[in-house]
Each structure stands twice: as structure tokens, then as C-alpha cells.
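A selection of the complex's chains, in situ.
Order as written gives the chain letters A, B and C; numbering starts at 1 within each chain.
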Amino acid sequence: MSATRNEPPVDIDLAKAQGLAEDEYGQICDILGRVPTYTELGITSALWSEHCSYKSSKVYLREFPTEGEHVLQGPGENAGIVDIGDGWVAVFKMESHNHPSFIEPYQGAATGVGGILRDIFTMGARPVACLDALRFGDIDAPRMRYLIDGVVRGIGDYGNCVGIPTVGGETSFHSGYNENILVNAFALGLARRDRIFHARASGAGNPMLYAGSATGRDGIHGATMASEAFGSESESKRPTVQVGDPFAEKIVLEACLEVMRTDAAVAVQDMGAAGLTSSAFEMADRGGVGFRLNLDRVPLREPNLSPYEIMLSESQERMLLVAHRGRQEEVVKIFERWGLEVAEIGEITSDGRAQILAGGEEVASMPISPLAANAPMYRRPVAVPSDLAARQEPPEVPEPSDPGTVLERLLDTPELGCKSWIWRQYDHTVRTNTVIGPGGDAAVLVLKGSTGGLGLTSDVNPVYCSLDPATGGAQAVAEAVRNLACVGAKPVGLTDCLNFGNPENPEVSWQFREAVRGISAGCRAFDVPVISGNVSFYNETEGRSIPPTPTIAMVGVIADVRNLPAAHFTAVGDRVLLLGQDANEFGGSAYLRLLYGVEQGAPPKVDLEAESRLAGLLRFLVSDERIHTAHDLAEGGLGIALAEACVGGGLGVDLEIDCQPHQLFSETQARAIVAVAPNTAEQVMAEAEKRDVPVVDVGAVGGTALKLRCDGAVVNSEVEELHRIWSTALPRALEM
Amino acid sequence: MKCGVVVFPGSNCDHDVYHVLKHSLGQDVHFLWHGDSSVRDCELVVLPGGFSYGDYLRAGAMAVHSPIMAAVRQLADNGGRVLGVCNGFQILLEAGMLGGAMRRNQSLRFECRDAFLRVERSDLPFTSGYRSGQVLRMPIAHAEGCYIDTEEALDKLEHNGRVVFRYVDSEGGAAEGEQAAKWNVNGSARAIAGVCNEAGNVLGMMPHPERCADKLFGNDDGLAVLASAVGVAADLEGVLA
Amino acid sequence: MTVRARVTVYPRPEILDPQGKAIAGALGRLGFDRVLDVRAGKSFEIELAEGSGSVEEELGQISEKLLANTLIEDYSVELLESESA
């Protein structure tokens, strides 16, 4: 094949400028048996990019347990699938949109939500819930208020408009994100087990249909391109920011689900990262077929896009479908009825090649499976961070002079204050499945038509991860299990979003390897498979990487959602029981970090067996309807957990706790508080003892104050005042 | 009762309303497509919440011109029942069927939370299941719910008893003074949350009764709006069983 | 031949404009203390094919029917330039 049109000649320099390594360029020349065309080079560099190929992470990701009795689809598809009983499956995945959100927070976050929703409905599932895990820098860091406001509005406006509730998430603040915020979006969909759709193309002669918004120059990786070589004019016209169109998404969603109900479609895939390139290649590769595309038929938003641009555009809200030959009219009709653009742009072939035509010329002809099979994979060098040992030195833990004041100061931080300023901007009740929305330990959805439901949570503590990524990874899994257990949900699968710095930095690679090791250990201990996930590397600015942040989102099933405990106290007179045993652990604690600016020491140990016993006990107690309140201990320890349980329902407590005052803020894991009617307290305690979970009765619910005595110190804070501090901490810090 | 739920491109509470009408209230419910020109033999038509046409210009502005709206207007003129919730209310306003207009919330943000409403009239087909003065807790979820009109028009609206729901504090007191913003969740003129037409057969309201129609969600204060509208006895205990 | 025009839509003067007020407040905080007042409106650039009727009339109708809610908004129409295709 000869170089076409007036495209720049391809050579090693151009390849490098597009992000291909020298031997990667050699590989593609070998595969093709010639020098690639310009379009082919673009395709290869996209498919072999870190983002699409997982080249630096794949060797480690293989360690994840990905199978289990409920798993119908593990990693490798647009989203993972687990069986949740009664003929239903849950389809879920989490994805990052970090870099775009830092550049343009509103659109970056919005298109992040759009992308993850498409991943769900391409599998034939109707999206029913979202979570968002957000990491921001110090509120006073440059642009940070603007970034926070934009991200929250972007997530809200997109999800609200499409009509998918955002039922939970997490938000934290750390100076390590000052120049690299993280926006991780999770979505979950439901489908009938026998109606799952796979993005697997098949059947030579079947037409390929393009549906949704027209293609513009959005998001083509212009920055890495040799701009002199290729019309600098068109370069400058390329927008770096993709704009989301949630209305288009909503109708694309409805139209796609309608199409999938007809059996006229063979495969459906969204055009996400690397647009038409990755969707066409992945769909064909999974099905072991080839395709022929005619780019002249692709709907364009502006004239004169080059084949390269059309193949790599990341315009949003676009879908690629393969229909059964002879039935494409049915598909077209549905899209047209929804007012969407739809075009037949190619067909499936049997030769396993990607043949791409434009202007009557062949601009690319590549064998598909060798491209996927030979995608580069690296085991990057690793090195233990040179300062790790020093950072793990045991910290000094000052005794609080007045634990009540400490509690108030902690509640007054954006980190530990209420996040309702955020989630009130999200519609969390649309679709009327939300039994527990944001504000509890885990969100709960009912499966309409039954009494059963799902629990959803997202967790990770980046400070722990930065002090010890393996422990931090395991802790994230354990915390997710614990949060689910508080609503009686038994985990069936998890998805992750592994946010790290530059993998070419050996210390970052080490963090990644260790975190994956920790997560895998957690997964095995709780028997929770990883069914999907996403890796986001290069969260680094001027050599400074973010704290390792392997966000875990976990889903569990609940047999009966009708009488779940609250995360707050609900009944005067209830006994408050403390489950688990403190071990006085302050490494990476909120107490040291938020009050003293110290991030020091080994993070709390993760005893996976103790966590399992605790989770098992909590699930039993919830299903037995024996407890009114269940709330786990996390950041800020017992003190914060009690305060949250008080302010959530406006009820006080009167407690006697056997510990030193500072221990109120220890972050030892595998702990929770429950509240039970006085006459069942003994039974519950006996059950805990039977299951080898330490338990003490520390007092009763009642009054208007959080009253607590420990080792001579006294806390006596009016709940109303705590509520005022806690509920306004974030908007006050934001000045919004 | 034969009920229709209109589906506009971008509607997203259509299934929620359908679910309550069909499964909680046992009615004969159908979806009506925005492109249809008839409401068939429906006696009640609900314009559901959502973001018709993305709410891109003004909430409800584009949906008004859908073919179905002529039929909805006809139904209203003939005395049939029309309920607009949230986006549906916005559409009724844009259609000029209720008077007044919506502006962005005072906070200039989307607000999703519970509001307290006082039932100002219980003699309407939509409120017969309530007592006058009853205080309800009902979720809102919107960005453009600040109801406005000229003072004159508002006076007339009040005079004619067309204010059906009003935002109040949790005790039923006026959402005024210092605390106004807390209770009058979107800053509506005179804390108006829902209005009806002269004849009382068309109701628009911003809060979502269909989202609080089941004890499972800890709140079924809204069920009686739909139950009343389909003429199910106000004895809601029976309905719930 | 095509015609380009601009329709500008503003809340009517007697209607409160919280968005404009919020912007004026934000500008004050940013130190732009010469700003006395801001009104926030919408602007639409419309390209029309040359046709039989008057462009202004067509745009008036477009504005009344869709672009403005005349209960609370005023609009104005402005022709930009014509372009030969």
C-alpha cells in the first residue's frame, strides 16, 4: 500500500512523536510487512497506548482473582457481570476521568459519567445507579474551589439529565492531589440474565452501523503529534476538551436498549477512548473477524476531517453496532424514531483484517488479531521508595487535652465534614430504587418486584496506601466489605480504578505492584472477584506523583431491604455495642494528619480474618433484624463514628469507654458500632462472642448530647452543635 | 382508570410514575409517545419528570411543541385530568396551561432533597386524599423550580385558590424570614410548589409524589396525589396492602 | 445565500435576575469593583437560508415561539451579515 493523499510520510520520528517506542514501531512494521500509513500509525499508537493496552499494568492485573460462582463476565469486556439471582444480573465498572477533569472540570467530569454509562448499556443493561469517587487537593490550592465546583456540577448535570441516580461515592482532600485531581465514576446496570449483550462482532457481510452524535475533531491526541508534518492549521482546530451532551446520551441509551430487545443487532460497542478505532478493532478482535469501513459515510460535525481524525476522534455519545444482514432497517428505524443520526459505515469481513477506505482510497489495511496479540507489555522496573522506611517510623501521638474539642475540630474539616453539599446536587432518588442514598455506609437499591436489593460502596484510603500500598490495597477491600456488611450486603464482585503516578518511575511501579498484591489478598480472603476495572497512570505533575489511589467499588446482594439498620442512632434507650478491639494505631490517621500535619507510621494492620468474622456477624445481625443501627469505624476512628451516628438522627448517647482519650481517634480496622434494643443486647453480644468478635456494651442512646467518659476525660458536646459544625464544614471551606 | 404517561425524549421519571400507577394502584396504564397526536381514551395523563430535550433552552420549552401536547390540551379542555410533575410542571407552564414561569433555583444549583409541603386545597381530584392544611414531606430534584409571575398575576392566582401546594417548614409554618431559603427550597414566589388551573383538573407541581409512594423508602406521603387522581379511595391503608 | 442573525434574550427588567446578581457579586469579590450591575441573558446565532419571507419576521416568530418566554423575557433581533454560498 502506498502513502495516500497528502499525508505526512511515516518514519520512526513521527512514530515516536505519536508516543510509540522504537521497538513498538519495529513491531508494527513487522506485522504489516511494510511501513504503516499515516492513518495506520495513528491507529497503532492509539491501540498500543497505555490507556488502551494496559501495557504497564497487565502483568500485575493478572494476579487478581476474577472468577467466582456469580461471575458471568470478568475483565475484558466493556463491563463485568455478576449474577444476582432471580434471573437478574448486575453489570458494573468504574473508570477514571482525571486528566480531562483537571483541564476542564465541568466537561471532564461530565464526559466521565457519560463514558461509564455507555460501558454499561452496551452490555444490554439499563444503568440504574452511579457512584463517584473524588480526590481533591487542599481547598486553598490554586484553582481548587473552581475544580471542585466544576466537577460536582459536571457529574450532577450529566447524571441528572440522563436520569441515573448518583447514590453514593467518596470525597477526600489531600495536598498530593493539588495538581492532579481524581475523578472516578462508577455505574451499575441491571439486565435479565438471558438478555446480556456482548461486544463481539460476527458474521461476514453483516453491516456496521454508526449511531449517535456526529464526529468532530474532539480529543484527538494532538499534543503528541508532529505538528509541522501535518497541517498545523487543522491541528489548531482540534479541541482539547470534549463536551458532553447528556440529552444525546439519554436517547442513545433508550434507542440502544430498544435495539437490543429486537435481536436485530449482533454486537454493540460505544466509541470511548480512541473512538472508532478501539470500538471497531475490539469488537472484531473479540469475534475473530475482520471489517471494512468506509469513512466517507461517517456522519461529521464539521467538514474535511482526515481519515486519521475520523478514526481517532473521541467525540462523545457515539455507538458502533453490527446488525444482522437484512435486519439493519429495523435498527435504523429505532434510531430514527429517537431522532438520532444513523449510518451504515461498513461491514464485517471474514479475512481478519481492518480495511479502511476514504475518498475511494484504502487508507489502512491491517491484520487485527496480531495487533491485539502483539500489543506491548512491560514489566517495568520497581524500587522501594527511598523514604519509605523513614515514613513508616512510628509516629508520636499527642494526648488530646480535650477530646471534645478535638472531635469538633475534626468534624470541622472538609475531609470529615458532611458531603451533602456535593450529593444534594445529584439526583439520588430518580428511578425510585434508592432505599439508602448518600450519607450512610453503603447505598442500597431495591430490585423492583422483589424484596431483594443491592448494596454499593466505594472506598480507599490514599494516606494508608502511600505509607504501605499493599496494606492500603487490602484495607480498601476490607473497608468496602465492612461498609456493605453494615447494610447486610454480601459482596458479589468489585471493580477498581487504580490511580497512580508515572509507571516509568520505579517507585510508582512498586506502589502499583504492591497495591495489586494487597487487593488480591483481600479479594481472596473475602472471596470477592474483580470483574472489571481501569488503570489511570501518569497522574504526575513536575515529577510529583499522586498518592497511590486504588479506588475499590464493591457490590453486594441483600435478601431483604425492608428493615435495614440506619448508620445513625434511631431509638432512645438502645444499647450501643462496640465490635472489634482497638490496637492503638495512628499511622496515616486523620487525627495526626488533620490536626498535626503528620503522615507517619505504618497504617493500621489489616487482619482479613477478623474482618471476615466482623462482616459475617454484621450481615447476620442485619438479616435477623436485630439491630437498629450499624456503622463501621473508619477515618477518625470511634470518635468520628459516634459523632456521625449522633448527628445523623439528632440523638445523643451516654457512654463509658475503657480507653485513653487519644484512642478515641485510633484507626484500628475491623471495628463497628451497633445499637440494639435493650432486651436484645445480650443475645447480640452472645452472637458476637460465638463468632469470635470482641464486643463491649459501652452505654445507651438518649439525651441531646454526645456524652462519653474515658480514663478520666470527658466529652460532652451538644449534638445540635456537632451537627452544625459537621454539616457546614464543607460549604464553609468552599465559601459556597 | 385508564392512565397515560407521556414519554418525551429525555423524560426520566416516566417509569417511576408508571410503576406507582400500575403496581401500587392497580390502574390501566400506558405510555404515550411524544410524537403521538392522541391520548387515546386516557382519563388521566401524567407529564413526568426528567429533562425533555435536555432542558437545553429552558426547561420544558421544546417539549411543548410535541404533537402529543395538542391532545393533552384537548383532554384538559374536555375536563380530563392532567398532572405535570417537575419537568411536567415546567412543560405545562411553557404551554401556558397554568400561568407563570420557572426560573433557576435561587441557589443556582440543582437541589435534590426533601421539602415540606402544605396542602392548600383538598377539594381537587389530585388532593382529595389529603386534609386541607396537611403537611407532607416530599422529595424535590430540579435545577429550575423557582416559580415566578407578576405580583398581579400572583394575587389573582391566590385569590382564585389555585395554589395547591406551598413550601413550608417542617411544622407547617410559613417558609419566610431568615429561614426561608431552608424551607422554600428553590425560592419560589410565595413559596408556591404546585398550582392548578381554574377548573382544577390540571395540576402542576415540582415535588415528586411518585418518589414517596412506598413505605419502603421511608415515606409514602405522595401516594395520595396519584391515588386521588385515579379516584382510588382516600383510605390509603387499603391501597398499600 | 445565507443570512446570519443574532437573537438576544434577557429577563425582563422587572424580573429578578439571580444569576446576574451572583456574577456581579463574584466580580466584586474578584476585585472588579467598578462593576455596578450585571444582567445575564442568552444569545443565539442563527443561520438562515435565503427565502421568500422577511428574515426579521421569521426571527420574530422563532423568538416568540421558542427562544424566549415572553412572560418573563424580552428579546431583540439583529441581522449580522449575509454570505454567498
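In the analysis below, a residue touches a chain if its C-beta (ideal position, glycine included) is under 8 Å from a C-beta of that chain, and two chains touch if they have at least 3 such contacts.
It should be emphasised that the depicted structure is a prediction, and the values quoted were computed from it without experimental measurement.
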Counting every copy in this structure file, what formula fits the complex?
A x1, B x1, C x2
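Operating definition for what follows: only the chains that are shown with their structure count from here on.
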If you tally the C-beta contacts for A-B and for B-C, which one comes out higher?
A-B
Round to the nearest whole Å and give the separation of the Cα centres of subunit A and subunit C.
41
Please tell me the distance, in whole Å, between the geometric centres of subunit A and subunit B computed from their C-alpha atoms.
35
At what distance in angstrom does the C-alpha mean of subunit C lie from that of subunit B?
30
Among the residues of subunit C, which are close enough to touch at least two other chains?
none
By residue number and range, which residues of subunit B touch two or more other chains?
none
Residues of subunit C defined as touching subunit B within the complex:
11, 14-16, 18-19, 22, 65-67, 69, 71-72
Counting only contacts in the complex, subunit B reaches subunit A at residues 9-13, 15-16, 19, 35, 49-51, 53-56, 109-113, 139, 141, 143, 208, 210-211, 214, 216-217
List of subunit A residues in touch with subunit B within their complex
153, 156-157, 160-163, 245-248, 250-251, 337-339, 423-432, 434-435, 446, 448, 561-562
